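Please read through the structure below; I'll follow up with questions.
One chain of protein is taken out of this complex; the other chains stay put.
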Amino acid sequence: MKLNRREFLSLAGKSAAGAVIFAACGLPEKELIVQSPVEMPEDLVKGEDQWYATTMGDFPGGDGIIVRIMEGRAKKIEGNPDHPITQGKSNARYDSALQMLYHPDRIREPLSRYSKGGNLNGISWTRAIKEFKDALNTGGNMTLVTNPLRGHPGSIASKFASHYGGVHINFDPIEQGILHKTVENIFDQKSLPHLDIGNAKSIMSFGADWLSTWVSPVQYSRFYGSFRSQSDRGYFIHVDPRMSMTAANADLWLPVKPSYEGDLALGIARIIVEEKLTSEINIEAYKKYLSPGFLNGYQLRDVSHRTGLPEEKIKKAAHIISEKTPAIVFGGGSTEAHTNGSFNLRAVYGLNILLGSVGVTGGVLPNPSSEIDDLPASSSGASMKEWEEELSHWRAGNVDTVIIRGVDLAHGLPNFLGIAEALNNVKNVIVFSTFEDDTTELADLVLPDSTFLESWGTDIPEPAPGYLVLSVQQPVVVSNSRGFADVLLEVSEEAIGSTQENMITSTITTLQKTGTGSVKASNSRLYKKGIQQRGGWWNTNYSGNISGSYRESSKTGEISTFSKTNSLGEGTEFHLIPFVSNSLLNGQLAPTPWAQQNPDPMSTVAWVTWAELNKSEADELNIDEGDILLIKSTSGEIEALAYPHPGVQPGTICIPTGQGNSKKGRYAENRGSNVFAILADKKDSETGALAWAATKVVVQRSGRNKKVAKFEGTVEARPIEPGVPVLVLGSGETADEAITANHHIYQNQFLNNSHADTGISHKDDETKTDH
Amino acid sequence: MQPKLEKKKNTSNNWLKILIPVLAIGGLSVFAVLGAFVAFIITAWWGQPIPVMGFEQTFEQPIHFPHTVHASVKELDHVSTDGTPMTGLGMDCTFCHRTVTTQPNAGVPSVGLCTTCHKVIGSKDSTELTKLRESGGLLDAASSPINWKRVHRLPDHVRFVHESHITYLMQNPNKIKNSSSGVTEGAAGVCSTCHGDVASMEQVKQVEALKMGQCVDCHRDNGAPTDCVVCHH
Partner (left out) sequence: MTTNKTGKQNWGMVVDVDKCTGCQACVLACQSENNVPINTQERFERGRAISWIRVERYWEGNYPDVKARFIPIMCQHCENAPCEPVCPVYATYHNSEGLNVQVYNRCVGTRYCANGCPFTVRFFNYWEPVWPESFRNHLNPDVTVRSRGIMEKCSFCVQRIRRGVRTAKKENRDLIDGEIQTACSQACPTSALVFGDLNDNNSAVSKMKHDERTYKLLPHLNLDQNVVYLAKVDPEKKIESHSVESGSHD
């Protein structure tokens, strides 16, 4: 029979479809492969998974972790049960950090830009190293920018910079040295002291979100667990303009007006001194360097007025911390982020002297100041003043080479600094990064940085737990990427050291010679293996002294200032309080989907940038949840979704950090807004650190609305009946008693249409209630 | 007028002449496809599926590894380098598949284990051994792993642990159900329960269907847990 062309094709098509269907039902080739490796990997020798001890490098705290490796792949990160800081515990960042390792959008090869504003092209490592060396050998000025580094990476970075006659400057958008300077000023400690929270009877913290992201959250959370396990449960007071996650756990939250934390601390000091709530010795020690009548400027009525807190609450706080001793008073975070930040923080830490908590169990304990093998044990970001100076050099074209590593500088620096323009005037901008981000956009040479799972390193945890600890980081997966420290060593042609591993080995040998510490072995090879197995070296034998002295300075009592809003046009003025995101931190974990999808503890929002407002205030301003707000400061403007809730101080607007990246992989790009960008040019008057909580903004509704991606339901989450699901007991109450009491309260709401807390019902009232 | 009408009739006839065979072929091919599909399903349900598209019971491996030479104790067709007929080496299964007593997976040995012997043993002219030596890096090429094709495969929702089964059967050799030729010495007896007489296979073949029914029967008869979650989690 004759088939015309069309029919033939359609027939062929039908059988081809059949073939396609069968092929789709078949098994994918790669599922059928079982591989014989050339040599048996360590974890397959015994046939079980292997756990390797290492350290969370580039995360604050220096936490020791163990990583589960199966067939050469990292599967899970958990706390190292042996390590003094984590003791087997972890936090929300550990598992998200694991996703950085296998992220599909990691930079795979060095990238080079032929001219400013051109495209990035892939080049080989050999060529990249050559370009790097050429840049340095021109003899011009060089600046090395890193995240605050301790241990070997910090040592190598500093030595590298000085080898080339350059400058090593740290960047941290939040911590810019005030905390460290305060601690040095008051306690004469070169690194953060050990806060024995687990044994304290009361804690008063100012601003620092220590259970969530501040300094060493795993360690502090462990201590918190012990603090609450005590027979009298401990009393926790938190002072913060915003109800942070830490504030939510406090027994008493004092929503102080921003920047008046110092006043509050001194007001409390005055009450304690006046009413002699502590011993004479303590009062003498506290007042030793203060001018007589110093505390008279902090009368209760004035302090109450300035801080916006009722007098009884201030008195109550004073009584609690002086009665329930040992008490620890500490702070950080937004307390220091004002123009009077140093004053605030000193006033806060000074209270420990008054309470006699310095150097006692349950109080503020010393950490060893002796370093291990000259490695830096303490580090924080450089102040904004230093940064302005540095950037002015860049802008003037005085610096030929800028090397950036471990920080997304363009994301973290506020707009008013003009980083893009500054970097444009630097001839060679070399950036080490795991992802393409806002900073690599401005780079001439981009080098793919290893994650902490792929490289060697060490870290000295800060704060140490009261004794010397060196956390050792070892590569747990085989990888082709190169660690930044090793690249620096290669580029400097071994003038500083051969490889980081060798330098670490030599430190380990030094430790072995001390004959002390957590590892005992007969020879140096076994000793090193012992250290790798335990995840580090520590020596629990430490006895040191610590004492405190609280002095005034010329800036003591200075009123803080905020940025102005009169030129910003229409809208309502608010006080902007940025806060570090529990999931994303400052943006380091923004590329990972697990971090992006993890709900924020207070708002349960994920994936977006939201702005927290007080619920009643939002109702007055007709702002609904999901309204897109335009938030303008003297530095710039961002958008955020409104999220009103009851835990915000009226007059403040709180926005999380971390989003607003133009790149950084598929999960982070073009998502949310960067709150760092709009921070105003306000600095701490003593140190020049950025006063990141001193920005005032003007907020307008844009008229658009978008559903807020939140995990909680659509109705505000309040218990429908008391005690469900969170049963709350008073002191000494048992659960059964509380349940019965709640039952009565709930019933009464329906039975007699009267206020539930009378607890009394009237038999005769038969009228139906309306509810 | 008439010729025109006739022409029309002819064209419609032509269409039918083409359409019916096309439909017939189309229908037959669809029927054939469906039939093959149904046959596949039935054979897969009752035993081993029709060996197509990756469901084969045996594969050509990248290196033709004869279990007969290594594991069997019988006389072989192979001859050694000096021309004398060989007897199998009688190696125990666990000499190579070492993780069977500790890990869920029995695993295959590394290339290094093979080259321990084959550095020196075996003819230099053998094509298979040359491939092995190349993988092991003994000849000028860089070493590379060997990608074997998996013969025994369980779906992802099954968590089968070799270790407990090997241990149990070694302690209770009377429970071994040898469904193929009676190899009973050492671990080989235990392994052949599910894998058949591997020692007699020139190319490894899956002889047991490894269905859940078989597993549950054996578990029930031997007092092993029949709780779903033990294997499905």
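In this document, chain identifiers A and B correspond to the written order of the chains, with residue numbering beginning at 1 in each.
Going forward, a residue touches a chain if its C-beta (ideal position, glycine included) is under 8 Å from a C-beta of that chain, and two chains touch if they have at least 3 such contacts.
Quick caveat: nothing in here was measured; it's all calculated off a predicted structure.
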For the chain not depicted, the shown chains it touches: A, B
Touch with the omitted chain, as defined above, among A:S212, A:S379, A:T401 or A:T565: A:S212
Residue of A:M40, A:A92, A:V215 or A:L576 touching the missing chain in the full complex: A:A92
Residue of A:N614, A:T657 or A:T695 touching the missing chain in the full complex: A:N614
From B:S29, B:Q48, B:Q61 or B:T167, residue that would touch the chain that is not displayed: B:T167
Selected residue (touches chain absent from view) among A:G139, A:G515 or A:P725: A:P725
For chain A, the residues touching the chain missing from this view: 70, 73-79, 88-96, 98-99, 101-104, 211-212, 217-218, 221-222, 224-225, 228-229, 233, 235, 243, 245-246, 248-249, 251-253, 255, 582-583, 593-594, 596-599, 601-602, 604, 606-608, 614-616, 645-650, 707, 709, 711-712, 716-719, 724-741, 743-745, 747, 751, 757, 759-761, 763
Absent-chain interface as seen on chain B, which is shown: 155-157, 159, 161, 163-164, 167, 227-230, 232-233
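Please note the rule applied: only the chains that are shown with their structure count from here on.
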Centre-to-centre distance between chain B and chain A (centres being mean Cα positions), rounded to whole Å: 52
Residue ranges of chain B in contact with chain A within the complex: 17-18, 21-22, 25-26, 29-30, 33, 52-55, 59, 98-99, 101-103, 105, 107-114, 135-137, 143-150, 153
Residues of chain A touching chain B in the complex: 1-4, 7, 11, 14-15, 18, 21-23, 25-29, 31-40, 44, 46-48
